[in-house]
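Up next, chain A:
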Amino acid sequence: MTMTGNARTPLLSVENLSVSFGPGHTPLAAVQDLSFDLFAGETLAIVGESGSGKSVTALSILRLIEREGGRLDKGRIAFRLDDDSVVDLAASSEAQLQRIRGNSISMIFQEPMTSLNPVLRIGDQICETLIHHKQLSPSQALREARDLLDRVRLSDPGRRLSQYPHELSGGMRQRVMIAMTLACSPRLLIADEPTTALDVTIQAGILDLIRELQQSSGTAVVFITHDMGVVAEIADRVVVMRQGRMIETADTGMLFRQPRADYTRQLLNAVPKLGSGAPVYAAPRSTAGEEARRREEGRAAETVLEVNNLVTRFPIHKGMLKRLVARVHAVEDVSFTLRAGETLGLVGESGSGKSTIGRSVLKLVEPESGRILFAGKDLMPLSRRHMRPMRRDLQMIFQDPYASLNPRMSVAELVTEPLIIHTALNARERRDMAVELLARVRLPAASIDRFPHQFSGGQRQRICIARALSSKPRIIVADEAVSALDVSVQAEVIDLMQELQREDGIAYLFISHDIAVIEKMSHRVAVLDQGRIVEIGATDDVLQRPRHDYTRQLLDAVPVADPSRRRERASAAQIERKTPIRPVDYRPVASEYLSVGADHLVLAQ
Partner candidate 1 sequence: MFEFVISRVLRTCLTVAVIVTAVFFATRLSGNAIDFLAGEGLGAKDRQLLVEYYGLDGSYGEQFVRYIASLMDGNFGLSLIERRPVAVIFAERVWPSLQLLIGAVLLTLVVSVPAGIAAAIYRNSWIGNAIMGGAFFGYAIPNFVLAILLLLIFSFWLGWLPSTGNSTWLHFVMPVTALSTFYIAGMTRFTRNAMLDVLSQEYLRTARAKGLPERVVIFKHALRNANITILSVLGLQIAGLAAAGSVVIETVFSWRGIGELLVSAAIRRDYPVLQFGVLAVALAVIVINLLVDLAYGLADPRVRLGRNA
Partner candidate 2 sequence: AELKVGSANMPPYLDPGRDHSNVGSQFYYNSFDVLIDKDSETAETTFRPGLATEWKLVEPTVMELKLREGVVFQNGDPMTADDVIFSLNRMLKPTFKPYIVRAKDRLGNFDRAEKVDDHTIRIVAKRPEPLWETLINMQQLMVIPEKYTKALTGDPNVAEDADFEAFSLAPVGTGPYKIAQFVPGEKLVWERHDAFWGDKAPFDKVTVSYVPEMASRITALKNKEVDLITNVPPDQLSTIEADSNLKVASDVTPLFHILIFNTQNEVMKDPKFRQAISYAVDRETLNEALWLGKAVVPSTHTYKQFGELYMPELKTFEYDLEKAKKLLAESSYKGEEIRMDTSAVYYTNGLLAMQAIAEMWNAIGIKTSINVDDKWTGGDPTMMVRNWSNPMYFADPFGSFGVMWAPEGPSEGEGRFKTDEAYAKTWEKFRFSEKVEDRKAAYAELMDRIKQDPPMLVLYQPYESWAMQKGIQWAPKPGHIPYVLDFRAGSISVASN
């Protein structure tokens, strides 16, 4: 179905698109009545929460949704081809679509780790598009592929061609994906959350790249994301989706300035914004008895955790003889303290050692040296068995609430497990306890006999929190506890955690790669780079007056959810990940800190 058009007509015009899943009699509508236009050279962002139909829309445009079991119920997807003829993709034949896919329209997917075929060489994966659509010879294609890798500024492009995906880091893979999509200079690029899985610094690089490429080739972009910051950075126009419907569409500037729909406003409000200020620390009120005991022990009243010179390394063995070939210096000479009722945020890029610090403190991994004083008692010399009773006071919440709940246990069992381990309860007490815990995290008591898969992501994280609370711990290590959640849910969970802290005086070691979340949650913050704390201090001090280069770099890379503050960036930020893997004979230097303010330390550079 082709029609003639002219330059005034949009490049892509989606009209009344409806897509559904499931059997015919009980369809699940994923996208309903969606319409939008996209003109050449424009960037359109589609935003919305998880499950709002963003990906389905994207896949529908390429007509790949049927493969996933979806159905195009109605609607038109008019696309203007190179020769200005317009085709309705919704009614095109498979052969026709194959000519368009990868050629006129290409797509980047969310997961750089799984979107590339693991058993084919990078070169091959790029070349096949060229060979297929442009009828290049293999050697021509290879040359072209090399240029493409060069264009996405991948180092050593010649060598990359013969590498396999697993040999590259996430950022590099995503660049390969981009190179692949650019191969045939498409008129439309659809990017479905291309940076969500990446670190902020890497994300910044990728965004720059897309923008730059778009400017140089005039490609129109549909950019799907749930990160309003990214939207503010990159989009010309925004479509806001919710439950499969378009709630609002506007120019980016307009949308941020004057959101019309309530939902948009909510969405914007929920976005944690860097620079909105950290919570104020208030030492928890404590019972008189406790007070007395503390005095007796003669310690600084509020310090529950003191970590001194913590070092954790992972040996890398090779071969049959299990020879030690290298070490991962995951945590290197780290010291900090944590007071009751205080939150210490740990922030840093992926691999910087955040999780390992958390796990080391709980002795879930065995640290190499250092001291971990919990309420004055050194945990370091404790054996696994002797550590177990201590765990009553030291609990943990993990990033992925689904994976960290045993799918075969009921909520009642899950929530009370830590308690059961440390105390003897009869079935009745246990149930009461479970109901009470669920109430604290605001889950209905009726959910007590259900199983994890019957809950939403936010609810599951509440279960995890309830579980951590059950043994009335004094410290909770929250490792990316809110990272997997949608912004609105994230906000709720953060509020809940803060509330619980106020009530019980729990100290959090709060780990996140999202600086905005850290700011919202933490009284103090430590910035990690390659296993070392490069800067530590009160949250506002560190984030507003960063002293260490790395902290500045990190803060710079954070997208700001305000299109008016869109910055000109030095192009192509660092993308290759730094590695903490060191040879066996590597001798790390001790961390030396300069004091740059009250309680504000910076690693000597």
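Odds and ends about this structure:
The working rule: a contact is a pair of C-beta atoms (placed from the backbone, for glycine too) under 8 Å apart; a residue touches a chain by one contact, two chains touch by 3 or more; residues count from 1.
On how the list was made: all candidates are chains of the complex that A comes from, given by their letters.
In this text the structure is predicted, and so the values were computed from the model without any measurement.
This complex places chain A in touch with one candidate out of 1 or 2, and it is 1. Residues 59, 62, 64, 67-68, 94, 97-103, 106-107, 109, 111, 114-120, 128-129, 132-133, 164, 166-167, 177, 180, 318-321 of chain A are the ones that touch candidate 1 when the two sit in their complex.
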